[in-house]
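Only one protein chain is missing from this complex, and each of the others stays in its spot.
Residue numbering begins at 1 within each chain, and the chains themselves are lettered A and B in the order written.
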Amino acid sequence: MKITGTFLDEISYDIPHQNWDEREWERDFQSMKSIGIDTVILIRCGLRRELAYPSKVLMDRVNGLPPYRDLVDLFLNLAEKYGMTFYFGTYDSGLEPEKIDFQRDLDTNFRVAEEAWERYGRSPAFGGWYLSREIAVQRGRSAEGYAKLGAFCKELSGGLPVLISPFIQGVKANTDLGINASSITLEEHERQWDSIFSCIVGSVDTIAFQDGHVEIHELEGYLRINKKLAEKYHLQCWTNCETFDRDMPIRFLPIKWDKMWRKLKIAEAAGMEKAITFEFSHFMSPNSMYPSAHGLYDRYCEYAGLKNEV
Amino acid sequence: MKITGTFLDEISYDIPHQNWDEREWERDFQSMKSIGIDTVILIRCGLRRELAYPSKVLMDRVNGLPPYRDLVDLFLNLAEKYGMTFYFGTYDSGLEPEKIDFQRDLDTNFRVAEEAWERYGRSPAFGGWYLSREIAVQRGRSAEGYAKLGAFCKELSGGLPVLISPFIQGVKANTDLGINASSITLEEHERQWDSIFSCIVGSVDTIAFQDGHVEIHELEGYLRINKKLAEKYHLQCWTNCETFDRDMPIRFLPIKWDKMWRKLKIAEAAGMEKAITFEFSHFMSPNSMYPSAHGLYDRYCEYAGLKNEV
Partner (left out) sequence: MKITGTFLDEISYDIPHQNWDEREWERDFQSMKSIGIDTVILIRCGLRRELAYPSKVLMDRVNGLPPYRDLVDLFLNLAEKYGMTFYFGTYDSGLEPEKIDFQRDLDTNFRVAEEAWERYGRSPAFGGWYLSREIAVQRGRSAEGYAKLGAFCKELSGGLPVLISPFIQGVKANTDLGINASSITLEEHERQWDSIFSCIVGSVDTIAFQDGHVEIHELEGYLRINKKLAEKYHLQCWTNCETFDRDMPIRFLPIKWDKMWRKLKIAEAAGMEKAITFEFSHFMSPNSMYPSAHGLYDRYCEYAGLKNEV
C-alpha cells in the first residue's frame, strides 16, 4: 500500500506554519511527485477569518482576511505542472455542527464553491471537491450538509468527484475531548455510517476515514466495516493514513515509522483502494521543518522500494 | 513598518533555550544588523534564581545562581560592535504583583540597577532600561513600581530612557489564564492606561504594547488608544510585534507570516513610531533552531525589500 495523495494543510487548524512561499512549495511538490503522489487535497479554503485565496464571498460574509499569497492559484499551478489532481476544500467556520446556522453556512459554501469554480475551474488540475466538515457520528445536520453541498459542487463542475474524510470515535478522539471512554463499538460505528452513507449517496463519491483515533489492534475491524458499507453504497473507499503522532505530549510531531507501517499493512489487508495522508509537507517530507519527517520519508521510501534522494 | 528592535530572551520564562554561546550569539547579532535592527532589549537580568550576569546583589538577596556566561557583558560587547542600543532588563522574582513584598522587591531592583550601572554603565552601547514587569490592567502596586524604579534608573544613568512592554487583556490572555472571557473593552483599556500613564509619566519614556493577545480585527482599536494616550502624556509609542504563534497547541513556535504581516500593517496605520519584536533569535532568525523561523525571516525580508541571505 503506497501513499498516493496528501492533504495540503491550508488553512491550518492546529499545525504550526512552515512559512513557505512559492519556491518552498514547488520544492515540496517535486518531492511529492518523486514518491508517486498524484492527488493533493486542500484541507479547507478558509477557517474562521483566515483565507487560502482572496475570496470576495468570504470577505463579505464572514469578514475574511485577504491572504498574503493566493494559495489556491499556487497549488493549482503546481498540481498542473507536476501532473496531479487537485481537490478544493470547502470553507470551515470553526463552529461545532450543533452551533452553526445551518442554512447560512450552507449558503456561504454554495457561494464559495461558485466563486472558486469561476476563478479556478478552468485549471486542468481542478479535479474534485473536498467537504471539510469532519465527523465521527451524526452531529447536527452534517449528513444533510454533505448531501446538499456535495450535490451542488458536482452539478457546478460537471460531476467532479466529492471526497470526505471522517474519523472514528475511538479512544484517542475521546482523549482529545477529555472523555475517559473506550472506542465506539463496531456495531454502533456501522449503524451510524450506514445511516450517513444512505443520506449522502449520489452526492459524495469517496470516503477516506482518518486512521489515527483507535488503537492499532482495533483498526482493521473499523476499516472492514468502512469497506463493506462503501461497497453497499458504491462509494470509493480510501484510507487517510495520518503521519503525525497522537500519542506524544508534543501535539503534533511526525509519527513513529513502525506505526505508519502497521497502518498501511492493515489498510491493504482491509482492501482500501487508495492511501492518502494528513499530511506530507509537515510530517513525511524531506523538506519538513521537523527532521523526524525526513527520517519518516527515508523509512517510507525504503519500504516502498523508492529511490531515496538522501 | 519595519522591525528595528528585538528582545533578547534571557532569562527565558517559557521559551526553550537554544544553548548558544559567544559564536552563535555573534552570528545572530550579524543577522539582526543585516535587517536593520538597532535596538536590543534584555527581557530581564534574572528570573527567580536564574541570572544573566553574576550579580552579587541577586546572589545575596534571592540566592541567585551564577550563570555559565555573563550575558550582559556579551550582549553589550556585541551591541557596541554592531552599533546597537542595549536596554538592560530589570529583575523578575516570578511572583504575581499581588504577592510580592513590594518594598523589598523594589529595593532589590534598586540595588540591581546600581550594580548593573556600576559594572556595565561605561559601555557605549548601554542606552536604556527595560522594566520587566508585564501587566494589562492595574495589579497590586505595579504602576507605582514602574514610577519609582523608572525614576531611580533615570537618575542613576543621567536620564537614559525607560521602556515598558505591557499587554492587552485580550481573549488570548484570558485563554492563558483559563478564563473563558472576551477582550477587555476599548473603554476600560483606555481608562486603565490613562490612570497608569498618569502615574508613570516622567519615569517611563516609551511604551511598547505586546500585540498578540487580541484578535487581529480588534488590534487597531487598542493601538489607536495606546497612541492617543501616549501623545497625551508625551510618551514614545512603539509596538511589540510578537513573532511567535499564540494559536497553536505547541506553545510556542514561530508565527505564520500572514499574521505578522497584518500586525505590521495595522501598527503602521495606527501610527506606531517603532516596531520591536519578541523575539528575533528564536522566532524570526535565520539561525533559529526552529526552521519555520527561517521561513519567517525570508518572508519578512521579501516584504521589507531587504537583500535576503538565502
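The definition used in the following text is that contacts are C-beta pairs under 8 Å (C-beta built on N, C-alpha and C of every residue); 3 or more make two chains touch, one makes a residue touch a chain.
Since the structure is predicted, the reported quantities are computational estimates derived from the model, not experimental observations.
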Worksheet, complete the sentence: Of the candidates B:50, B:105, B:205 or B:242, the residue in contact with the absent chain is B:50
Worksheet entry | Listed residues B:20, B:53 or B:233, member touching the removed chain | B:20
Practice prompt. Would you mind spotting which of A:13, A:68 or A:261 touches the chain that isn't drawn?
Written response: A:261
Worksheet, complete the sentence: Absent-chain interface residues of chain A come out as 216-217, 245, 248-250, 253-258, 261-262, 290-296, 298-299, 302
Discussion item. Please output the residues of chain B touching the missing chain, sorted low to high.
Written reply: 12, 14-21, 24, 49-50, 63, 65, 67-68, 250-252, 289
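Just so it is clear, only the chains that are shown with their structure count from here on.
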Worksheet entry | Computed distance of Cα centres, chain B from chain A, in Å | 40
